[in-house]
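Only one protein chain is missing; all other protein chains are in place.
For subunit A:
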Amino acid sequence: GREEKNTQAKSKCKGKKEKKKEKRAEEAEEKGPESESAETSSSTRPALPPTFSLSEIKNKQRRQLMFMKLKQEKRKQKLELRKKRRKEREALGDKAPPKEVPKTIENQRVYDETTVDPEDEEVAYDEGTDEFSAYFNKLINPKVLITTSDRPRGRTVRFCEQLATVIPNAHVYYRRGLALKRVIPQCISRDFTYLMVINEDRKVPNGMILCHLPDGPTAHFKVSSVRLRKEMKRRGKDPTEHYPEVILNNFTTRLGHSIGRLFAALFPHDPQFQGRQVATFHNQRDFIFFRFHRYIFRNEKKVGIQELGPRFTLKLRSLQKGTFDSKFGEYEWVHKRHEMDSNRRKFHL
């Protein structure tokens, strides 16, 4: 008590090093009655954990100093451990135990029971008879209508134009305040297979509604990080008219499967390999990244890719069974923030 205060008062006039020494002396005093004489090799502080924590030190400078020292010690210990382990491994040579795999979010992902087994017959049957079967049986070629919400601003308009170059057989139309429910029957009558509506907020596209037309499912996505062509570094020339290939990565669950088919059906099924263009939809932790590249095989082990075309990321918000109908539609899947966002290891796509 009083001794401590005296020493504190004294230390205010002294420099840092002296302070440290004083601290050590103090703590030795404090811990004297409690601890044993064992001390770590690196410092004069005792090895037994003191019954007070660092947060109880009222003096900020001293507290910070102690914390820094604690951190340095920890780092040293970690380094020593590492070295030891490496030496052991080298010593054992071939007999060494295999390297431990670090934990990643993908490793620790909560197993989703709707994960698709590649040989699942039920899934295969479903996919053979769902709304995309017409496309996948090569009966129909896709025809896409791209439009926006009311009064689109420049960025959205340019984004739509670029999308139209990426997706073959796509047409951009102005919205002009039309109701989607009236637009859809007209599209069906003109043989469109897809309706894509880019929603805009504050001059920037932020949502996408993708509607498969002859009463197909409607997916609502949140669009983020849109990069237009001129903003991309080291990009190639504009994409040509060739049909691109499609890569769909990491769509594992049933829901992911249906979304994957939704994307696949946007593109015609015979990609023209002469064009060497590939559109990628890569799902990672429920974010779908879209990229458009031109590739070239330098030899059979190396391929070079060059990014053309816009890039954006999608996050699925809801999947509805019929065509777009927000009031009376039947939703297959809706993103519920409080249930689904709470667990960091659980993903749905």
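A few notes on this one:
Heads up, the rule we're going with is that a contact is a pair of C-beta atoms (placed from the backbone, for glycine too) under 8 Å apart; a residue touches a chain by one contact, two chains touch by 3 or more; residues count from 1.
Keep this in mind: contacts and distances are computed from a predicted model.
One chain of the assembly is not displayed; among "Protein MAK16 homolog", "Auxin-responsive protein", "Aminomethyltransferase" or "Glutathione S-transferase", its UniProt protein name is "Protein MAK16 homolog". Set against the missing chain, the residues A:Phe67, A:Tyr174, A:Tyr295 or A:Tyr331 yield one that touches it, A:Tyr295. Contact between subunit A and the unshown chain involves residues 104-106, 127, 136, 138, 177, 179, 222, 224-225, 236-237, 245-252, 260-261, 264-265, 269-271, 273-274, 276, 278, 280, 282, 284-287, 289, 291, 293, 295-301, 303-305, 313, 315, 337, 341.
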